[in-house]
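Pasting a structure here, questions to come.
Shown here: the complex without one of its protein chains, the others still in place.
And then chain A:
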Amino acid sequence: MIELDNVAYSYGGEALFRGLSLTLAPGSFHFLTGPSGAGKTTLLKLCYGALRPTEGDLSLFGRSVTEMDRDAVAMNRRRVGVVHQDCQFLDHLPVIENVALPLVVSGQYSPEHDENLSELLTWVGLTDRAGALPAELSGGERQRAALARAVIMSPEVILADEPTGNVDWEMSQRLMRLLIELNRMGKTILIATHDLMLIRTTKAHVQARVLRLAGGGLYAAGSEL
């Protein structure tokens, strides 16, 4: 699905990481941990084509990004659901329209989706916030809305950056159950998180690999996880 081969990335100065190789096989479940500033968000951005590697090769769904134009990257992004760390929304549209946005921009929206949409909002506990503007949501509500938006297209890959950063334990468990269920349906999942408790409890339910990004390299996490 997503393959990084000997990839380096730098925002201009010193490379953030180099020699990084990673394969997200179909149906796999990965956690990505590491200290703040190690480059977890950057790595995720590479995985959905928002950034291009400064060295090495990156291929998305079997195609090298070096041979993709912006339209091709956009098409790829419809196959990847992304939960951004700072949950970006269109601030002038209510939550429900923001959640439906991937359907709208890909021209797939039709009223039949409304049922899915309300089901999904129920799942993330936002039914009564559907008409609110993003600015009127709490941090946790924004994250839940972002997750709902990430899965609305039923994407093959879900990349989530701190999806449970601002929610209580119970809600984070609920969100993880949603992600586990999606993984059981065959979706590939990569979650960047600092929350070791969450990783441990999730690993009880699903075969997950834990990766640690630190000091410019990517390692398999120790057996304590």
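Heads up, the rule we're going with is that a residue touches a chain if its C-beta (ideal position, glycine included) is under 8 Å from a C-beta of that chain, and two chains touch if they have at least 3 such contacts; residues count from 1.
Operating definition for what follows: contacts and distances are computed from a predicted model.
Engineer: Assuming one chain is omitted from the figure, identify its UniProt name from "Cell division transport system permease protein", "Ring-1,2-phenylacetyl-CoA epoxidase subunit PaaC", "Quinol oxidase subunit 1" or "Oxidoreductase".
Structural biologist: "Cell division transport system permease protein"
Engineer: From the list A:16, A:96 or A:190, pick the residue that touches the absent chain.
Structural biologist: If we include the chain that is not displayed, A:96 is the one touching it.
Engineer: Taking the entire complex into account, which one of A:55, A:114 or A:168 touches the absent chain?
Structural biologist: Within the whole complex, the residue contacting the unshown chain is A:114.
Engineer: Tell me which of A:14, A:71, A:128 or A:170 is the one touching the absent chain.
Structural biologist: A:71
Engineer: Pick out which of A:25, A:104 or A:220 touches the chain that's been left out of the picture.
Structural biologist: Considering the complete complex, A:104 is the one touching the chain left out.
Engineer: In the full complex, which bits of chain A touch the chain not displayed? Write them out.
Structural biologist: Counting over the whole complex, chain A touches the hidden chain at residues 50, 70-71, 74-75, 77-78, 82, 84, 88-93, 96-97, 100-102, 104-106, 109, 114, 117-118, 130, 149, 153.
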